[in-house]
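Quick one: this structure, given as structure tokens, is what I'll be asking you about.
Now for chain A:
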Amino acid sequence: MNWPILSLTLFMPLIGAIIIMTLHREREQAIKYVAAGATLVSLILSLVVAIGYDRSLGGIQFVESIPWTADLGVTYALGVDGISIPLLLLTTLIGFSAVYASWNISERVKEFFSLLLILITGVMGTFLTTDLFIFFLFYEVVVIPIYLMVIMWGSSKRVTKEYAGMKLTIYLLIGSAFLLVGLIALFVQSMAVNGAPSMDLMTLAQTEFSQSFQVFVFALMAFGFGTLLSMFPFHAWSPDGYAGAPTAVSMIHAGVLKKIGGYGLIRIGIMILPAGAQVIAPIIAVLALGNVIYAAFICLSQKDLKYIVGYSSVSHMGYVLIGIAALNLVSINGAVIMMFAHGVMAALFFAMIGNLYEKSHTRNVDDFGGLAHQMPRLATGFMIAGLASLGLPGMVNFIGEFTIFVGAFSSFKVLTIIAVSGIIFTALYILRTLGNVLFGPRKEKWDHLQDLKGPEMVPLLVLGAAIIIGGIMPFTLMDLINNGVGSLISQAGLMQIGGIL
Partner candidate 1 sequence: MQISMLAPEIEIALLGLLLLVLGLLLPHKGRGIMGTVTFLGLVIALLLSAAGFGQEEALFNGVYQADSYGSFFKLLFILAGLLVVLSGSAYIQRLGRRANEFYSFLVFALLGMVVMAAAGELITLYIGLELMTISFYILTAYLLNNELSVEAGLKYLILGAISSAVLLFGISLVYAVSGTTVISEIAGHMQFQPAMVAGIILMIAGFAFKLSLVPFHMWAPDIYQGAPIPVTAFLAVGSKAAAFAAFVRVFMLALPLPQFEWGLVLAVLAACTIILGNLVALVQTDIKRLLAYSSIAQAGYILVGMVAGNEYGLKGVLFYAMLYVFSNLGAFAVATAVEVETGSTSIEAFKALGKRSPMLAAIMTVCLLSLAGIPPLAGFVGKFYLFSGAIGAGYLWLAFVGLLMSMVSVYYYLMVAKAMYIGTNDDMTPIKPDTSTRVALWICLAATVLIGVYPAPLSALAQTAIQLF
Partner candidate 2 sequence: MIDLTAYLLLGTVLFGIGVYGVLSKRNAVGVLMSVELMLNAVNINFIAVNKFVASSQVIGQLFAIFIIVVAAAEVAVGLALILAIFRQKKSVDLNDFNLLKW
Partner candidate 3 sequence: MNLSDLVFIVTALITVTAAVGVVGFKNIVHSALSLVLSFLGVAALYFQLQAGFLGLVQILVYAGAVSVLIIFAIMLVMDKDPDESNRSHAKQKYWGGLIALLVTLGLGAAIGSTIWPQSSGSLPEDSVGALATLLLGDYVVAFEVAALLLLVAVVGAIILAKGAGEHD
């Protein structure tokens, strides 16, 4: 393994973006093909990584390390383990699909696809790096392209796109300001303890921090990452943001970007600051319950498809948070699977909604009905996403939710039971929405709508396949994640509760 496969995976989209910038703006087809090609190469490379990862060895593999800035202890360090591989796969899957979901973009194509590819690179970078500084660098790289994409290609249905974009940006940036304070404090403190500057996650994890310091920094991280993960009550940006954003951005945002929050909490929060995590986790769990129940209730009253999926994603993030907060092997396993599962599901949902909206110019549930007659393929996509969303066995989401509940039950009994009840609400609003939109009598006014065809099929095929394959054969994925979480937990020295699966 001599050639830098992770760097290639990471920078493929960026290279694509640079190629696009050099193309003439009239050559829209060429631009789209470059974008698709770049993300496809990335996807293939990430599959190679997933298959090539040696599970018997475990730990962080495919390591690349170049010293970057000595006095900050920054190393350009890449590496993947069982936690980051699923998320890497998620990113490349959704990135590839997002390009196809945006195939019909006709305005400022060049800018759109360059920003989209930069965005994909940024998200991927956070999952691949093992250096705290580089992590944060990539973490914030994504915010600005999203803002620009929302204000330029977004839609102003219920809120204006300017408002949605700004709200999203400011929420995330304020969150990241707290995160940055925590990160700098961590850096300064570790330098005081170790005597040398280092941003390496492993080195930081081995550094002994006092408990009060850990609690303080973990609280900052919980706020920063929590905002990104739309933790209640810092979730307000998320539904508005998705509603305003163009399809591809909604897909990437709901599908992958939010997961950086969960990933950060696990990778940086729990691994480096286990003592802090133990103190703060119960608070997170209670807030997560707010996510699950509150967002599900809101969903029941929503009419706009994007808002429904937006709030449902807030609700689902509650499960992830509970999984993380329970702090045991099984629950964190579940959280990671859930992140993957929700990612593909939400992306598929948004791709379908985006396609429908593009053709019908409405997203109001009441306007639709019987679409299964005119658009069977689109309806299939909706069905897969919807059923996955309510956790139907056979879909990967079921595995995630189930594992979380099993794991969390050993830590928080009452809370878990309440959270499980959230599933009922989810089933309620998802089934109602699917029924109203897809089934029922045929409506004449939608006869002109064309079903998915050609490039539009790609998101459905790719993401749908991921949902179902993951659901039917969860063990390869589970095994991988278990491997990663296991070593992380032993690293953090947490109690290994459970081990039921």
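Definition applied: contacts are C-beta pairs under 8 Å (C-beta built on N, C-alpha and C of every residue); 3 or more make two chains touch, one makes a residue touch a chain; residues count from 1.
The candidate set was assembled so that all candidates are chains of the complex that A comes from, given by their letters.
Please read these numbers as outputs of a predicted model, since none were measured by experiment.
For chain A in this complex, the touching partner among the options 1, 2 or 3 is candidate 1.
On the side of chain A, the complex with candidate 1 involves touching residues 68-72, 111, 133, 136-141, 143-144, 147-148, 151-152, 162, 166, 169-170, 173-174, 176-178, 180-181, 184-185, 187-188, 191-192.
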